[in-house]
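One protein chain is absent from this view; the other protein chains keep their places.
What follows is chain A.
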Amino acid sequence: MSRIIFVTVGSTGFDQIISLVTSTPFLQLLISQGFAKLVVQYGKSRNSFIKMQNNFINEIEIIGYDYKPSLREDMKIADLIISHAGSGSILEILRLYKPLIVVANENLMDNHQIELAIELQSKGYLVYSSISNLLETLKSFNYKNLIPFPQPNDTLFANILNEEMNVDI
């Protein structure tokens, strides 16, 4: 079993999460859960990433980069994703049916991102965690409890628009 975990912070940086996922206790937990590869999109948090000391070079491969035009390929190969709370990332990951832990950056001024993560957690599509709880969340993470995200309804918006424009279909 060689599983892959992908961590993404989006267009800004998120030092705390990068420091945490590259810390020794976190890497140990990943190895014990059968992860053989950690891919990190660290955005502006490069400094937090390169501080890492990987004492487990033979046990877990760690790859990091700042940005890519599309994260889709890294999302697709992952068995578990830890993401910031941006709605674009959340939607993209859920639509690939990937198990997802969302960690909100509580330092951001506006907390509407947390509201979104909590709502989607209450519906069972993802798990929300604070930074301080992330290790515990991962320990008790139950993949089987997650509910697949529904396919979007393509006709709703078209119907409203057709009605507004007086189109008879």
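By definition in this document, a residue touches a chain if its C-beta (ideal position, glycine included) is under 8 Å from a C-beta of that chain, and two chains touch if they have at least 3 such contacts; residues count from 1.
Methods note: contacts and distances are computed from a predicted model.
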What is the missing chain called in its UniProt entry, if the choices are "UDP-N-acetylglucosamine transferase subunit ALG14", "BBSome complex member BBS1", "Glutaredoxin-related protein 5, mitochondrial" or "Multifunctional methyltransferase subunit trm112"? "UDP-N-acetylglucosamine transferase subunit ALG14"
In chain A, positions touching the absent partner: 10-11, 69, 86-89, 91-92, 112-113, 115-116, 119, 123, 149-162, 164-167
